[in-house]
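One protein chain is absent from this view; the other protein chains keep their places.
On to chain A.
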Amino acid sequence: MAEVVLKGVSKSFGDTVGVADIDMIIPDGAFVVLLGPTGAGKTTTLRLISGLEKLDQGEVFIGGRRVNDETPAQRDVAMVFQQYSLYPHLSVRENLAFPLKSPILNTPEEEIIRKVEEVASVLQITHKLDNKATALSGGEMQRVSIGRALVREPQVYLMDEPLSSLDAKLRTDLRIELKRIQANLGATILYVTHDQIEAMTMATHVGVLDEGRLVQFGTPRDIYENPNSVYVASRLGQPRINILPGDLFGAAPKGAHQIGLRPEHVAQGEGRAAQVGRVEHLGDHTRLHLRLDGHDITTLADPHADYEAGAEIKIAPRDPLCFDATGNRIY
């Protein structure tokens, strides 16, 4: 496994910016999750590292080796695609063996058999090994394509929303499995997702992308607790952070145009009176949707407390995040 370093990496597709001037260090053995909306450059970043796209500018280093001019095969990376990942004319076994049989790895036959069986049992697809790849369900296909990456021991694993097409149970299982593989093998993984739980539970580092730029890079906790902009603050958190005018609760903190309040940062029983709009009982906690001066505020409440729509409760901000007019964090 190896460290991956991006230096000033840029790529445009005609007039569209793919990624712009990204500097990022993915430490050896790290599990880095890239977050950002569609079009933010997450997939492009993976493709630039894998060598499927050529860089316009900048440099990529894998394990200290500059790989700008290397082919994807020479870079020794494994990638899990979001879709269309299996070779439809091959069986599951052949799909899993395909990377091992490549001229670069050229693995001996017994070794191939052993590794394929091993990965198949981890991913619970042993009984499907002799099926045609097209005769699998979506979830099974995705497991095989993860398996095709796991049979190898590459410098880095690149994963593009690998769990997005799976059902909830399998997703949880594989999340744990991936995390275990990363911890056991010390694998370096760069992982793209929209899913906050995946990001928070698996990542050692999170990179947030906005229109091709890396706007913040840090531990998941850091990104959650200390976002450097409204944009980053909105990427993590379920329910989303409440972004409110700075002066909603009396005088605005100095220079603050907007304040950000995580749902757990709304204190109850003091401050201004807000109307309860909707109450969602989720079992372990209760979500309150409040309205104050035309602004929606979401907060959490004691699961045992009873609230009714239309009731009034007093709320006050606690440790708000303060942003300036452009959305950058001031303090």
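Quick note on the criterion: a residue touches a chain if its C-beta (ideal position, glycine included) is under 8 Å from a C-beta of that chain, and two chains touch if they have at least 3 such contacts; residues count from 1.
One rule holds in what follows: contacts and distances are computed from a predicted model.
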{"item": "Protein name as given in UniProt for the chain not displayed, \"Multicomponent Na+:H+ antiporter subunit A\", \"Response regulator\", \"Carbohydrate ABC transporter permease\" or \"Menaquinol:cytochrome c reductase cytochrome b subunit\"", "value": "\"Carbohydrate ABC transporter permease\""}
{"item": "Touching residue (missing chain; options A:105, A:200 or A:292)", "value": "A:105"}
{"item": "Contacting the left-out chain in the complete assembly, out of A:17, A:78, A:120 or A:223", "value": "A:78"}
{"item": "Interface with the unshown chain - residue positions in chain A", "value": "50-52, 71-73, 77-79, 81, 83-85, 87-89, 98-99, 102-105, 134, 145, 148"}
